[in-house]
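Note that one protein chain is taken out, while the other chains of the complex remain in position.
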Amino acid sequence: MSNNSKLNTKNSAIRTEEMVLNMGPQHPSTHGVLRLELVLEGEIVVKVIPHIGYLHRCFEKHCEAMTYPQIVPYTDRMDYLASMGNEFGYAIAMEKMLGIQVPERVEYIRVIMAELQRIASHLVALGTYGADIGAFTPFLFCFRDRETILHLFEITCGARLLYNYIWVGGLSHDIHPDFIRKTKDFIKEFRPNLKEVDNLLSHNRIFIDRTANVGILPIETAINYGVSGPNLRGSGFKWDIRKDDPYSVYHKFDYEIPVGKGTYGTVGDSWDRYYVRILEMEESLKIIEQAIDQIPEGDVTSAIPKRIKPNAGQVYARVENPRGELGYFIISDGSTSPYRVKVRAPSFVSMQVLNELCKGYMVADVVTILGSIDIVLGEIDR
Amino acid sequence: MMYDFLVDLTGSPILSGIVMSLLPLFTFILPFALFAVYLERKVSAHMQDRLGPMRTGWHGWKQTIADILKLIQKEDIVAKDNDKLLFNLAPIIVFAGSYAAFAAIPFASIFIGTEIDLGMFYIVAVTGLVVAGILMAGWASNNKYSLLGSMRSVAQIVSYEIPTMLVMLSVVMLSGTMSLHTLSEMQTGNILNWYILGGPGLSLSKFILIPFMFIGFLIIYISTLAEVNRTPFDIPEAESELVSGYHTEYSGMKFAMFFLSEYANMFAVSAIVVALFLGGYQSPIGYFGNLIGAEWLVPFEQFGWFTVKGVFFVFVQMWLRWTLPRLRVDQLMTVSWKYLIPIAFVNLLIIGLISIL
Partner (left out) sequence: MKEYLGNIYTALYTIFVGMKITFKHMFVPSVTIQYPEVKLQLPERERNRLYVNMDDCIGCDQCSRACPVSCIDIETTKSLPGEDLGKTSNGKKKALWVTNFTIDFAKCCYCQLCVFPCPTECIYMTDVFEFSEWERDRLVYDFATLTPEERQEKRDNLAKFNAEKEAEKLKAAAAPKPDVKKDEPEVK
């Protein structure tokens, strides 16, 4: 009896240890060179420690050695999947500093390009997300549609991915004569394709089982970390810089801001973030249709200054990139090169939430959550 | 029967035994594996609006041959800390497990590996060797990812054997035999005699059985999908999560063995489903050979029908792979234990009741 009581008082748990698993810089599912150190207990994640810096190219320091027009190709290369958005932000910041008013035609074309770029970027995000989850076919359907958009960009400025198109004070070229007709064809063709990808993936039971109730981001956590863009809207909070702090001519269009509603699980899970992106593509199509009908005539290169030499001062401007709020903070000291350029990258902020989101889920879910946050390493590391 | 034919021809049972065991390998598995890899690439390409292999031969039909030649030439890498014996043994066991199942599969009425009475039991037992092989591969790779992959695979295969066997049991109850050859013989005549439509003969119980047979067919198809690690159950070899799971560390010919054994296994399980439910090698409309009086033509036709049905189900497996996303490990277990097994069990009980009546 005394033996039995001795046995009973001992804690008979088996000794377990936490395992550290490295999802290294080279991995098919981390979107870019990102090293994730996962501290696991069995299959459950206890902590996620991201290590970045594998793609650091000294963008901000490099800007201090170049003149203002020369910085535009470099802003392309930060978030290489949404280059028009990056250039747009830079142009708006510089125009605010110099006090230039660009012609209306330039504004409309910039908005059309930015929205087309939003669709292209979301197509990549959704395609790769499906591929991570295991559905390989929507990946190719999304890329096939993206090819049409890249062709539209190619006939306008000559490049498919890194455009150098939106300059300070205007644009480098006027749109091609065929552009409007081809864009209208694209919109007509894209709407049913979007519906098809929706049918194939979004409401598929297996996809819902993988993504619903996984990686729930509550609104307070999101706002505390500073998350913006589709990640914040997926949690149910309606915040979009195009409506809440409008720039360019966005106030002239009629469109909705989709938010996550927790259709298949809780509000703020990965399915909501994914579905917000699909709805955003539809809204972008609406904006493009309205903008194409309303483009005024004008000269796109008339307001480009010959030499950019702003007065000493500083400016902060922000735009709604497909991944969130992209901000440029530029300090000038009166010469032709900036004194300091600081970029507030949305993916950098979104990635910090990863640790919060992954706690308590399994290793397979880390891939799901990372894909739903949609980061681009070029932006994080700059 | 072919065995007897060969014994009469050569007079030596050993020689005919060797020929009989090599025959399915060379006439069927190797050409089929080559064909299946090519089919998969073309089917996946056309489903995704692209072309697939086009350059090696007309529309790329020599692509698999080129791949095998390349794999043979590759360096055989064995890392320093790998357990050499297990590492080298694993692909052999996996291949042997999936290949040995072909001994009991009836390709035609005279062309069958062995006339074993316990056909189904033997097949299920031998495909269990694959589990041991996968565990060995994962452990000997000395790699956390591979170990994770192989353990998941073991859990998956073991849990999905149960619905398979339950459905097999229901067919055994109805027909009274475990030999696949006898099962296929019982389904002769025309399409109405196939088990999926209730079984041979014409009686009231046959018509009542049809929906339950159909459910049984679905259950066994899904569980055999899981047995061969195909999407949506391909967690063990999930490319985007575990970088190929248990066969990450293999290169060259050993990788080719894993690869080929997966396709051989795919056909083996399709063949089992076909033999159980869709009449094996029987044709739905009668034989051309019988029509024109050439009796010797009939086995070839049966072989052809069997291949066509098997390839059709392999095609459906590929179709599913390119449509569906992957299930997570715990969801995989849920599907098996909470959905498939209860339904298979209830199915078994009902079929048993009906067969007594």
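The letters A and B name the chains in turn, as written, and every chain counts its residues from 1.
Operating definition for what follows: a residue touches a chain if its C-beta (ideal position, glycine included) is under 8 Å from a C-beta of that chain, and two chains touch if they have at least 3 such contacts.
None of these values were measured; they are calculated from a predicted model.
Per the touch definition above, the residue from A:121, A:183 or A:204 contacting the chain not shown is A:204. Shown as candidates are A:21, A:46 or A:159; the residue that touches the absent chain is A:159.
Interface note for the absent chain: among B:23, B:47 or B:208, the touching residue is B:47.
By the touch rule set out above, chain A reaches the unshown chain at residues 66, 69-74, 137, 144, 147, 154-159, 162, 164, 172-173, 176, 196, 199-201, 203-206. Across the interface with the omitted chain, chain B contributes residues 43, 45-51, 54, 319-320, 322-324, 339.
Everything that follows uses one rule, which is that only the chains that are shown with their structure count from here on.
Across the interface of their complex, chain A is touched by residues 44, 47-50, 144-145, 148, 231-232, 234-235, 238-241, 243, 322-331 of chain B.
Taken in their complex, chain A has these residues touching chain B: 19, 21, 27-29, 43, 130-137, 140-141, 144, 200-201, 204, 206-207, 209-210, 362-365, 367.
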